[in-house]
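I have placed the structure first, in the form of structure tokens, so that the comments after it can refer back to it.
For this depiction, one protein chain was excluded, whereas all remaining protein chains were kept in their positions.
Letters A and B mark the chains in the order given here, with residues in each chain numbered from 1 onward.
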Amino acid sequence: MFWVSPGSAAANTVTTPGFESPRSVSLPRVLMLVQNAPSSIPPVVTVTNLVKQFGRFAALRGVTADFPPARLYAILGDNGAGKTTLLRSLAGLSAPTRGTISVLGATNPREVCAEIGYMAHPSLLYDEMSAMENLCYFARLYGIRDPERSRNLLCRAKLDPHLSRPVGQYSQGMRQRVSLARALLNDPKLLLLDEPFSNVDVGSAREMARFLGELRDQGRTIFVVTHQASFLEEAADEFVWMAEGQIVNRTPSLLTTEAR
Amino acid sequence: MTGSAGLTRATLFKDLRLEWRSKDATNAMLFFALLVVVIFSFSFDPTAEESRRIAGGLIWVAFLFASVVALNQTWARELRNQVLDAYRVSPAPANSLFLAKVLGNFVFVSVLEILMTPLFVIFYNLRALGPAYQLWIVAGLGTWALVVNGTFFAALSLRTRSREIMLPLLLFPISIPALLAMVEATSSILTGEFSAKFWIVLLVTYDLVFTMASLFFFELVLHAE
Partner (left out) sequence: MKRAFPILAIATVIFLGYATYQALVVAPTERTMGDVQRIFYYHVSSAWTAGLLFFINFVASIVYLARRSQKVDALALASAEVGVVFCTIVLVTGPIWARPVWGIWWTWDMRLTLTLVLWLIYVSYLLLRRFSSSGQTPVMAAVLAIFGTLDMPLVYFSIWFFRTQHPQPVMGNGGSIDPRMLHAFFVNLIAFTCFGLLVCWARYRLEVLRQEVEEMQALESLLEVRSSR
């Protein structure tokens, strides 16, 4: 990691127990874990035996899991554990090599893409345009013509809609907030966030985590891929631990890491 | 349909605005075309009669090379910060994006042609002996032929290694009939020896065939990883 913040150090120490024995990871245990997951409510996202390969490299190697709705999932794991690939598969950006995905009742996420919000690690914004111009353009992609929606979202992200400075000159933290606002443009039922806290100062990150909790309370399902799990300690409902392209553990809180 | 037309317009204006602010494509393209004109004009120093015959070829080859610069920039803009992914996760139709890109490139290359043609006229003392109004038709159709396939193949080469080199390698072979038509039509009009009608019909056919084909396949290309 190139940056140091109080949160990240804490997150790293807590993260370690999840990966103490990657060699013992096997498919049956993953299946067992799925049965442990609450099953009374129909899941909003189901993946079955999901495999994604880039040539000889297997980014996902048989992920099977159910995710009930209206919960905030923190997806944790080292670099190369397959977190981003899982998120991209759910967003419909990356077609699985094998296995099936069901998102909001559709087997192809493209069919329900109007209900999905996606925030990637890169900003997905045009550096030469202002925040408002960016959001207004992306709102058009969802058929939203009214600039009021973009203005509201910027205000909620604590940014001034009248700021004419191009996004390229924003601080990383401001850009992350614009990026989150962009993902919320279509009022999505399912929100997929890749590293939303990276390079955001601690105060803003906590603020953002609280905001995500509110969004969850409104009934949205949220997946957050992050290295800084500590920010989500309160907001998240479940911590999903990934290693070697598989889900190795799912725990209700960060500290009860031995919930296996 | 009005929705996707509106989206095409929004995307087009967005691209024009981005280009206006960064001027990535324009500066490089204009200077490149200027270089080509200058180099050509002292490589070939023809008499007025000869220059009418070869000018069509020189002009279009110069435009072809220069437009590759603009075409490479179109998608480069979308790759920075992976903005293309934002389009791919949205329900917006792929063809709106394609048409906006084609129209944008058409504008860029047309501006280039309007600025460069006077230079050719000066360096080569050109004067059309045939019906000069047809030059406008040939220019419009020819430019469309270049940018429609150019935009498509630029998207096709997005996921290749060294994609900037890939574009001309894919574009030039397919463009041979269009290029031949543009060159021959321009020469016919300049010399006034032949009618350019056949070449114009050929260009119209080429434009129609490849616009249709591109619209048909673009969604496939956009959503391929």
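A few points about this structure:
Throughout what follows, a contact is a pair of C-beta atoms (placed from the backbone, for glycine too) under 8 Å apart; a residue touches a chain by one contact, two chains touch by 3 or more.
As the structure is a computational prediction, the values presented were derived from the model and not from experiment.
Residue positions on chain A in contact with the hidden chain: 22-23, 25, 51, 53-58, 61-62, 97, 244, in rising order. Where chain B meets the omitted chain, the residues involved are 149, 152, 156-157, 159-162, 166, 169-170, 172-174, 176-178, 180-181, 184, 194, 198-199, 202, 205-206, 209-210, 213, 217, 220-221, 224-225.
One rule holds for everything that comes next: only the chains that are shown with their structure count from here on.
Per-chain CA centroids place chain A at a distance of 41 Å from chain B. Residues of chain A that touch chain B in their complex: 91-95, 110, 113-114, 116, 118, 120, 122-129, 133, 137-138, 140-143, 145, 166, 182, 186.
Residues 3, 6-7, 10-11, 14, 17-18, 21-22, 77, 80-83, 85-92, 223, 225 of chain B touch chain A in their complex.
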